Every structure is written in C-alpha cells, then in structure tokens.
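The other protein chains are all here in position, but one chain of the complex has been omitted.
Chain naming follows the written order as A, B and C, and within any one chain the residues start at number 1.
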Amino acid sequence: MAPMLTGTEVAKHDSKDSCWVIVHGKAYDVTEFMPEHPGGMKIILKYAGRDATDEFDPIHPPDTLDKYLDKSKHLGPVDMSTVAQESKEAASPEESERQERIRNMPLLSQCYNLMDFEAVARRVMKKTAWGYYSSAADDEITMRENKAAFQRVWFRPRILVDVEKVDFSTTMLGARCDIPFYVTATALGKLGHAEGEVVLTRAARRHGVVQMIPTLASCSFDEIVDAAEAPQVQWLQLYVNKDRRITQRIVEHAERRGCRGLFITVDAPQLGRREKDMRSKFDEQGSSVQSGDATDNSQGAARAISSFIDPGLSWKDIPWFQSITKMPIILKGVQRVEDVVKAIEMGVQGVVLSNHGGRQLDFARSAIEVLAETMPVLRELGLENRVEIFIDGGVRRATDIIKALCLGAKGVGIGRPFLYAMSAYGQAGVEKAMQLLKDEMEMNMRLIGAQTVADLNPSLVDVKSLLSHGNGVPADNLARSVYDPLANPPQRQSKL
Amino acid sequence: MAPMLTGTEVAKHDSKDSCWVIVHGKAYDVTEFMPEHPGGMKIILKYAGRDATDEFDPIHPPDTLDKYLDKSKHLGPVDMSTVAQESKEAASPEESERQERIRNMPLLSQCYNLMDFEAVARRVMKKTAWGYYSSAADDEITMRENKAAFQRVWFRPRILVDVEKVDFSTTMLGARCDIPFYVTATALGKLGHAEGEVVLTRAARRHGVVQMIPTLASCSFDEIVDAAEAPQVQWLQLYVNKDRRITQRIVEHAERRGCRGLFITVDAPQLGRREKDMRSKFDEQGSSVQSGDATDNSQGAARAISSFIDPGLSWKDIPWFQSITKMPIILKGVQRVEDVVKAIEMGVQGVVLSNHGGRQLDFARSAIEVLAETMPVLRELGLENRVEIFIDGGVRRATDIIKALCLGAKGVGIGRPFLYAMSAYGQAGVEKAMQLLKDEMEMNMRLIGAQTVADLNPSLVDVKSLLSHGNGVPADNLARSVYDPLANPPQRQSKL
Amino acid sequence: MAPMLTGTEVAKHDSKDSCWVIVHGKAYDVTEFMPEHPGGMKIILKYAGRDATDEFDPIHPPDTLDKYLDKSKHLGPVDMSTVAQESKEAASPEESERQERIRNMPLLSQCYNLMDFEAVARRVMKKTAWGYYSSAADDEITMRENKAAFQRVWFRPRILVDVEKVDFSTTMLGARCDIPFYVTATALGKLGHAEGEVVLTRAARRHGVVQMIPTLASCSFDEIVDAAEAPQVQWLQLYVNKDRRITQRIVEHAERRGCRGLFITVDAPQLGRREKDMRSKFDEQGSSVQSGDATDNSQGAARAISSFIDPGLSWKDIPWFQSITKMPIILKGVQRVEDVVKAIEMGVQGVVLSNHGGRQLDFARSAIEVLAETMPVLRELGLENRVEIFIDGGVRRATDIIKALCLGAKGVGIGRPFLYAMSAYGQAGVEKAMQLLKDEMEMNMRLIGAQTVADLNPSLVDVKSLLSHGNGVPADNLARSVYDPLANPPQRQSKL
Partner (left out) sequence: MAPMLTGTEVAKHDSKDSCWVIVHGKAYDVTEFMPEHPGGMKIILKYAGRDATDEFDPIHPPDTLDKYLDKSKHLGPVDMSTVAQESKEAASPEESERQERIRNMPLLSQCYNLMDFEAVARRVMKKTAWGYYSSAADDEITMRENKAAFQRVWFRPRILVDVEKVDFSTTMLGARCDIPFYVTATALGKLGHAEGEVVLTRAARRHGVVQMIPTLASCSFDEIVDAAEAPQVQWLQLYVNKDRRITQRIVEHAERRGCRGLFITVDAPQLGRREKDMRSKFDEQGSSVQSGDATDNSQGAARAISSFIDPGLSWKDIPWFQSITKMPIILKGVQRVEDVVKAIEMGVQGVVLSNHGGRQLDFARSAIEVLAETMPVLRELGLENRVEIFIDGGVRRATDIIKALCLGAKGVGIGRPFLYAMSAYGQAGVEKAMQLLKDEMEMNMRLIGAQTVADLNPSLVDVKSLLSHGNGVPADNLARSVYDPLANPPQRQSKL
C-alpha cells in the first residue's frame, strides 16, 4: 500500500496545468476534467491544491466522483494532518450576524404555519443557499402567482353535515397516503441541511406521505431509498439525459429499488436563469474589473448542475419510456389542457400541472388555474378518469389542498416549504410542518362540510375570479401625495 | 360551621397529586377534574395552591364551578387574610406602556365612527385580550373581506324624495327595533370589560336594539337576562352540546326566561385555529426548550372553551329542536344558497348568512356576497318571504346596513365593534357607537332618498363588482424600484 | 348722533344673560339670537363682550347681520381705540411652522398641474380651513373615486388629422365659453382667501369661463355679481330654503341681476358629516372631560351653515320653480339614469351628474360613471338632445374634460382645485390653474385628433373598465413578509 499523500505534495498541483483537489480526505487529479466541469473551471481552480470538501458537498451526491471521474484520477487518501489548515477567516460581519440570528431563532413551537418556516429560514440560512432555494425566473411573477392564485378561489361550505369523523387519507397512483400531498422533488438538499434529502425521507415516513426523489439531489439516489422503510412509497423524478443509456440505467435502477412512479420532467429543457440566485453569488473580489464581462461564473447553481438535460426530449420519446419500465409514467410540468389531452392519448398514467415552482418561464400560469381550465374539458371529452392529475406550486395551507381537490386534483406536491422547515429546524421542522397541514386539514374538512376527500367537489368552490390577471392602472402619485388620509383619534398629550 | 381554611393549608395542595385552587375566596379541589379541563392541565397547575381568580374570571361564567365541579370538591371559604399576597410583580415594560396609553387615550367625544373604537381598543387592551377578539382564521383573509365586500357595493341614490321625516325602525322576528341591527353573540366579554356582556345588554336597552346572548359569555345566561328590562328583546345563540340533554335544558331555560329566538350556530363544528390569538399567548418562559413541542398550550382561548361542541350536528337534528321549543329557530352561519333553500324546506324561521366573523374557515365568502347570490334564487323560487334573512360580519357604517337591506336582509348583526367600544370606554362607549350608527343612518337614509326601510330595494345599489375577487399580478419590484415618481413642487430653501 | 360705544361698555355684556359682540367696528346684541345660531351658542359665547370679526368673517357673508338680526339689536359703532387689544397669543408651534412653510412656499411658476396647487394649499392653509375644503363623507371613498374613475377611461386617438388649428371653445346653456369647464359652486371662500369668491369671479372673467355662484358663499351674492363684467356669465346655485318666500326672493333677485341659469341642488337634503373636518376642529381644551359628550360643537362648519335647507324638497316642487323664473333650470346632483329621464320629462333644461364632491353619500358613484350609464339610455329613448348634461367631481386634467365630452357631457364643473389655487396664490393662482388647463387642452385635442369639441365622440374612448369596482383580496401579509424582493445591483463599497 502506497504511502499516503501529504498536503505539501497536493499543494504543488495548484494550477490549470496540474490541478489536484482533496475531497473527504482523498486527492483527485482533475486537470483534464476541469474544462468539462458543468459548474465551470473557475470554481475548481479556486481550490486547486487544497481541500474542497465544504464547497463540494452540497452540490454533488457522494457518488459523483466515482461516477464521473475516471478511476485513474483517484489519487488515494491524504494524510490530513499534513494539510495546511486554512486559517478560517474570521467570520465576516454578515456571517456573525447570521450566527447571532441562529442563536435567537424562534422555538419550533412558535411556528404556526408553513410561511413561518420560510421566515425563519430566511433569517438563518446562508445567503447563497437562500438565494438558490427562494429564487425564481425573471421577475419571479409566476412564483408568487402560484400562491396568489389559490387566493382567488373561495369556498362555498356546506353546513349541518355530520363531521365528527373526518378522513382525509387518499390514494395516489395506488399508494395510500395519510393526506393528499406528497413531497415533491427539489434539488440540492444539503444547501439547507448537512444530511440533505434523507431528512425529508424520514419525515415523510413518519407522516405517511409519498416522497418524490429528485434527480438533482445532494444525496445519492440509493441513500434516499435506503432511508425509507416499508410501506413508505417513493417516486422518481427524472431529468432526461442526452445519453439515453444513462437515463435507462437510472429508470431501471429506480424500478428495481421499488420506486412506484416515474415523473418525467417536461417543463425544463434548459434550467432557468434566476437573478436572485445569481446576485446572491456575486463576488466583487472575484470579478476582475479589467477583464470585463467574459465569464459566466455568476449564473448560479442551476446552470452548473443541469447541463446534461436533453432539450431535444419530445412526445416521440414517450413510447420508449413505456418500453423500458412498468412504473406508471407521469409527465411533470404540463401547462395547458391541449397537452393534458395529448398525454392521455399517449397512454401515460398521470400528469403534474406545474410551472416548476416559477423557476422556469415567468408568466407561466399557476397550476390551479390550469387545473380549472383542464377539468371541464376532460369531463366534456369523457377523459376525466383516464389519468391522475396532480398539481404543485404555491401550496401553503390545507385550504389550498382542499381547493385543488375540489377542482379535480388527486393530490398536490409541496416542495420549498419542507426545504425551509428542514433548513431551519431539521427533521423536527419538516415533521412539524406536515403536522400543521394535518391539523389544518382536519379543521377545514369539518368547516367545509366534507367527511372524506370523495366529498370534495366543484360546487364547494367559487372560481369566478381565478382566471383574472389584472394589474390595475399605474399609481396616481400626485393624487396620492396630496391626499390627506383620515386618521383615528390621536392620543392626548400628557401633562408634564 | 367549620373553621375557614387558611392560605397555608391550601398552599400545601400545589401539585398534580393534590391540587387546590382559590376562586372568589373559596377553595376547590380540582385534582380529579384537571385532566378533563378543556383549557388543559397546565394552566391549572400554574395556580395550584394559590388564588386563581384573576385568571379564572374572564374565561368562566360565575356559575361554572357549580355546574361542572361536583359539590364534594367545593371546600368552602378561605380566610383571605391568610393567603400570601402575591407580591404583584412590578409591571412589565409592556404593561407600563399600556397604562401610559390608557392615561392618554382619546376622549370618547373624539370617536367619530366604529373604527375609532377599534383603534383605541387596540392601544389600551391587554395583548392577549386583543388577540382573542381581533384574531381570525388562518391568514385572516375572510375577516377583512367581510368589510371589504361592502365596499364593492355602490349606491344609485334617488333624488327629490321628501325625506324630511325618515324612519329606520323595523322588526326582526316580530320584535320592534329602533334600527336594523342587533348585537350579535361574541364570547368572553370579561376580557374586554370587568362586567362582561351585561354592559352590552344595558347599552342595547338604551338604544332599542336586540341582543343575542352568547353561549360562551363570561357572564352567566341568567345574569345577562337579568340585566335586561322589558320590552327589551333577547335571543339565544346556541352551540349544540354533544350531550343533547344539556342542550335541551339550555333551550328550555332560555324560552322560559323570555328569549324570543333560537340561533343555532351551524358554522362551527369545531372552533377555529387563530394564529394571532395563539401568538399573543405564547410565553417564552413557559415553553421548555428541552421538552420540545409536546403541549398544545398555545392553542388560544377558542379551543379551550369549545370542546363540548358537537361536530356531529346535522340536518337530521333540526326537527328535534323544533320539537323542544316554540321559539323561532334560526340557523346561524349559512354560507350558500343551496343551504338557505334547504333551511326553508326544513321550516326554520330564519337564517343568518355568516362566516363567524372570519374566525372559522378562511376564504369563506362574505355574507353580503352570499346574500347577493341568495335573493335572486329565492325570488325565482318564490321563497323570498318564507324566512327572515340576517347577515353579519364586517358591518361598520350605516351605509353597510343600508346595502344589506337593499339586497334583501331583514337586519344585520354587529359584534366586535361593540366589544371594542366596551373595552375602551365601557357602556358609554357602546352607547356612543350605537348613536353614531343612528346618526349615520338618518343622514344616509335621506341621501339615498328613502323614507323608511321599506323603500330600500335592489335598484338603489350597484353590485356589479361584488363577486369579484381578483388579487392582481404580483408586484413588479424591479420596475417599481427604478421608477422615479412625479412629485409636487418642493419648498424653496430658506435663506439663512 | 349718539356717542360711540366704548370697549369697556361692550365688555360688560359677556354672558348668556347679556351678550354683545363687535363685528367690523360695530356692536350687536345677540343675547336673544344666540339659541337660534346655526353654529351653536358656544362659539358666540366665546366672543361675548369682545371683537369677533376674525372668526365671523369667513363663515358669514357681509350682509348676514343685516339680514338675520333685527335692526333693534344693531347697537352702532364702537370706538375701536378703546377696545382692549387682545394680546395676540404667541403663535402656537403649529402656526409658527405654517408661517415658515408660507415663507418658503414654491413659486407659482413651479406649479405645473392642478394637483400642485392642492399640495401647496395643504402646506399653507390653516388646518381647519384645509379640513373644511378637503374633507368628504364617511371614509372619503367617493371623493377619491371621483378622480380615480377618470383613470379607468382610456383613449383611442385618431392620427393624421390636421390639427394645426384646434378650437376647444363651446357653449353651455347658450353662453360662449373659452373652454368646456365652469367654476362650480363651493362654500366659504374666505376660509381660503380674505376676499373670498370674488377672486374666482375675476379669474373666470380673465379666462372666459362661467362661474356658478354658491348659496353658501362667504361673499354676498351681490358682491359676487358686482365683481363680474359683461359679457361674463354667472349662474346661481341654490339650496332650497324651507321658507319658500326666501327662496323665491333669492331666485328673482338672481334673475334680475342677470344670472343665466338656476342650478337647484338636489343631492343635499342634509349636509354631510365630514370626519376630517370635525377632527380638524376638535379642541381638547374646549372639551370638558367632566361634562361628557353633550355638545355637538365638533360637527364642523357644514352643519352650522346649512340648517335652513329643506329636506322635504321633491319632484312636486319643480313646476313651482318653473313658474317663478325664466332662467333655465338645471338639477344639480342627479345620480342615476332613471332620474335623468324623469328630469327630462319634467321639462328642465339640464342636469348636473354629481355626488357633491363626495361630501354627501359615501359610495355614491362618480359622475363620469353615471354619465356612461346615462347616455346610451338617452340615445335609445331619443332623448339625448333634450337636456344639457354636465358633470362635476374629480376633474383635474384636460384629459378628464375630454373624456367627459367624448361620453356626452356638455361641460364639466371644477371646484376644489380653484379654491386650492386661490388659497395658495390668490387670483394669480386661479388664473394659472385655468391657463394650465387651456395649455393641456390644446395639446390633448391635438393628440387625440380633434379639431373642435364637436369631434369628441364615444369612439375616442375605451370605457370597458369604467364600471369596475373591485378591491381585491385582502393582503396576504405573511407571504409578503417572507418574500425577498428582487433588487437592482447595489453600489460597490468605497475603498476607504
């Protein structure tokens, strides 16, 4: 057995010409690989000759180096005691403030709804991680519309229904669920929590909800499957690789490991450009004023991790998927009724109406609006029972879930809220978030007068304003500035 | 006669194993009762061995202990001089600021409308009491919509009508009313005023308006009835107890005591979860960080006081009510026209279109909107004269009352505004609030061109926008931040 | 000739039992009159035995005492040198700040639009005067809607029309006007300017526009007529007195003096309650905390000056007016198409669609909306040429005037803006305001492609949204507070 490498040896390879990096105590020669690195050369060179573990971890599943770097470049273990300790820079003022915020963060018991987790996460997460999770496409209009659209749906509750016992369990793709939501796929879980997506797996297990495993997880697929326990159900979310052999391998592996649904992402031929994410990563020092605007280093994490996705994926590929798996196939990211009908004709088992959390095309409509457009057409065509329809985006309250089910959805996906709960409070946070939804669900099923999800139907909602997208006449600033608003009675002046 | 108990004796019973408390100078053994306490054990244990009167009073009618605690547990009077005086903690800074605000509160004569009382109450009430009164379900959207909806109804006034004499008196369920509103049922009046609901009774008497007596009053039912004077009319609001014998006793007692209407609450099979209320009660000290999130102690007052309500109440129960009372029966909390029609078919005398002040199901529609949906259908079916229709929620101006009557309501219920007026200024405040409504009513009857309430009809209002629930395109923040708004001419610089 | 009274003598009569006051150097015995004073006794008693001129002037036309106080109570001139000079109280801090604002007020040439005058007036007027002019009914919704409604009307301009010469002169009730607006009637001009309404008369003369003379002017009717010069046209606005002989005297006098139109106010059987006005007058010192809420002294100026108005005025009175005058009769304050039709059937010459500047019934619709409702019905009935239709309320831009004319109005009334211009800059201000409207008018006639007012027609405007009165879903505060808005690039940190 060869002697271990020393930090001094590795440190010599600190340039484009010869670039070694240390990850988890092992050295790798990435000189040749660098130009192909989806995240760009620059970030690798920053760590040339040094330990890159902290930067590496959130972005890469642990099996990444095995999968993508030829074995010959694996240089073996390093004697970490010889690696020059990076004198940890004194925390920046921003980081000190963040640590202070973490020390004083609210107790978990003070979180009463899903927005509360987001509020806490915003305070305690690193700016770049927050930027990645919270950002969306262009002006982030669609992201916010996703939530706002639910608020244009109002209830028409029934009264005097015996709701002593309410049961909001259901099935999705044949699997029992305690409540009609699932944990949808979201990328880079380790940005929020050191353990990554397995935290979500464990919480989902506790609450009897399905988890959709993301292609772009920080944990490896197998880690996430291993974290589950029967009868827990998992589905696979798939970005289709340009190399269909890789795709096939992934699908077949997932089926073997017991995944019970294949969700093919169809709304992301290219991953979105998210300006908040870009801005959160902008590093003034790293930008050379002299060198102009050449590099793309500020494009954010989304681009870096997604270069393999095939923008050529089309309807013609669907039969091939049907030929390689027996898992139900669901198209994730359908955005208009015409394509729902087409999906049914192609024989898929389900669709997710979704705009990818507003992260792809700004001004894509909300899923709940597309659902309201879709179901009457399907009923007209007699197709309403031919697929299961899911929606995701903007779900934060049990009332949102109820609205979706009234309008014909089988279930809803929830993503970011669980990431925020996890980032702020770990597994306990995710479980609390799920429990809050169950509490709200029980209450609101009673209040709307429904004993089971089968009782949820379109007559219970008023959607007259759902399709409305006005934005009003621009503000009349002069009139506003001269208007003297009415005020409540002032306090009296204390006598001194 | 046994010697009086001493404080020292009582103080020994300060644990789960033996728990005595003092209320109004008498000791009670609550050891066995504690686990069944609707408000949880924790709050009782806090006062174990001590005087709990201050905490007890607002939440419990005075006859509570007689009703719910076996006589054997009534330990008799305590010599209060022997009870260790709680060294009143120095007032917290928050409390000192509140007392300062009370000292400088506006004169009653500075209140010109019902919102003004709310503004003053917000300043001078204890945070927890304000939290209980002002909170509503989930995001409190429905609570605010209740008021906002009235503002989507506009007037089409008639001119050149002789309005020298206007008369806005009316009848409801056969009783004369000076003005078409009644004091609707609201819980826990002693949170706002030491005397509780009887304050409202006295003010109602002065102004010739009906009062609906709440099940969850701080005063006992009989206290409230005793505070009335003929020909004052009172109605009974009823939460139906799981134990129908208790319900029957309450109804029969009310009828005997002269109540002239039975308002069965049908929109609250379970009382709402109100986050502002919960947050106002959160006590950092009381939460053990170590013990996690186990207790439900922060659920607020609503849950504590309502566990007896029967979520199994259904249409099937209505004939039974009709069999036990001759009072007119009115369903309170109807929320869609289908159920109004059903109520008529069941032979009830009235319905209150209501969403419980927004405290139950968020995104329930406003009563005024449901009214606009309901009346054309009833007219179509020839049922418009078969019931009296009331509405409540969001009424703050006489114009709101007029709008409701134009659209077909017989009268409107007003709740919170009187609680706020009472909390800020006691009975004088409530009377002033009622007087303001009368002043506005006289003025606005004239201005709309109506001599009597019989003249109020649908042609006087424009409801084209009432059903509209848009919320607009999410804000275009970048565009807003770059726009340089027009400004009025600046002041010139003084020459120094 | 009797010796002049001395200040000392007058000062003795300083109580309810004997109350003398000095106005413009003459003494009056108002002991008996006091109880009938429309503004209440209290205000008179404040000046008992003293000089009341400053308080008296803005509220009362100079002929008031002659008209309403019996000659026997006119005590004759006072030797003013013997009247104790009120040691003018040191100016209050508020007044000092106002004087400072006056010193630094913008130059007239810095006012570019009508809102600018309002902005300056708000800074330099006394709070009570501002309160009277700027206030409106209840929540002042209608007042602001009046302006907002114009902004829901959009243009469909014609291009390639020869607009070298544009001519926006017109006629109203047969009188030539340089531009299609008139100065509408507004009360209490001396609150804004020491000379009162004659300032408006002179400016109107300079610009060739009609003035409507208000019943409630600070100047006497004759003063205002005297300030005019041929061929200047004036109309009379009339509040109808309960005593029809007084009314008849006023009308006949006006006709004799050359008034060319009689505008009978029909939207004010009682003058509005305006809370901002009331609050501006509230005087903490003057309110006795002990004495409770007895007096009505804070009701503002509107009530004080309007108790003579007849709320019994009705359609039946119209023929009588037609019998006593040959002036064209116009109903001012019509608010729905049914009443326009009725007015035509009654044979009047015109109507003013108006809600009294939002000062009467809140939630009355804007005149421009009522106009859009009215004209299609009149055209359908073939009545569109049977009356001249005017509108007022919210007009601030020439585009507003153009919109009204496109929709069928003959002209528009403008009130408050001229009061503000007068209050800030006197006659020069009013003239500048009128000139700005002419400048805008010329420009915008060109830009819309109209050579004369005859070219203005409905095809030039888009009114699809005019009738819309949504107010949106109440704010989603939690979602707003957690959203992290996009921001523009920050400045770089300076190197120190």
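By our rule, contacts are C-beta pairs under 8 Å (C-beta built on N, C-alpha and C of every residue); 3 or more make two chains touch, one makes a residue touch a chain.
Since the model is a prediction, treat every value here as computed from it, not as a measurement.
Colleague: Using the touch definition up top, pick the residue from B:4, B:45, B:324 or B:473 that touches the left-out chain.
Modeller: With B:4, B:45, B:324 or B:473 as choices, the missing chain is touched by B:473.
Colleague: Among C:234, C:247, C:399 or C:423, which one is in touch with the chain left out?
Modeller: The missing chain is touched by C:399.
Colleague: Among A:62, A:77, A:269 or A:376, exactly one should touch the missing chain; which is it?
Modeller: Reading the full complex, the residue touching the unseen chain is A:269.
Colleague: Among C:72, C:85, C:385 or C:493, which residue is in contact with the omitted chain in the full complex?
Modeller: C:493
Colleague: From the list A:174, A:347 or A:472, which touches the chain that is not on show?
Modeller: A:472
Colleague: Which positions on chain B touch the chain that was left off?
Modeller: 113, 115-116, 118-119, 122, 130, 134, 139-140, 144, 147-148, 151-152, 275-276, 279, 284, 396, 470, 473, 476, 478-479, 481-484, 486-487, 489, 492-493
Colleague: Considering the entire assembly, which residues of chain A contact the chain that has been omitted?
Modeller: Interface residues of chain A facing the absent chain: 100-101, 103-107, 110-112, 115-116, 119-120, 123, 138-139, 141, 266-270, 272-273, 275, 278-279, 282, 284, 287, 289, 292-293, 298, 310-315, 317-318, 331, 333-336, 338-339, 360-365, 467-478, 485-488.
Colleague: Name, in rising order, the residues on chain C that touch the hidden chain in the full complex.
Modeller: On the chain C side, contact with the omitted chain comes from 107-110, 112-113, 139-141, 144-145, 148, 151-164, 397, 399, 403, 428, 432, 439-440, 442-444, 446-448, 459, 462, 464-465, 468-472, 475, 477-478, 481-482, 488-494.
Basically, only the chains that are shown with their structure count from here on.
Colleague: Can we say the copies chain A and chain B touch using the same residue numbers, with more than half in common, or are the two sides different?
Modeller: different
Colleague: Any idea what the CA-fit rotation angle from chain B to chain C is, to the nearest 5 degrees?
Modeller: Superposing the C-alpha atoms of chain B on chain C needs a rotation of 90 degrees.
Colleague: Centre to centre, by mean C-alpha position, how many angstrom separate chain A and chain C?
Modeller: Each chain reduced to its C-alpha mean, chain A and chain C end up 59 Å apart.
Colleague: List the centre-to-centre spacing of chain A and chain B in whole Å, with centres computed as mean CA coordinates.
Modeller: One centre to the other, that is 42 Å.
Colleague: So which stretches of chain B touch two or more other chains?
Modeller: Chain B, residues with two or more chain partners: 107, 110, 112, 139, 141, 468-472, 475, 477-478, 488.
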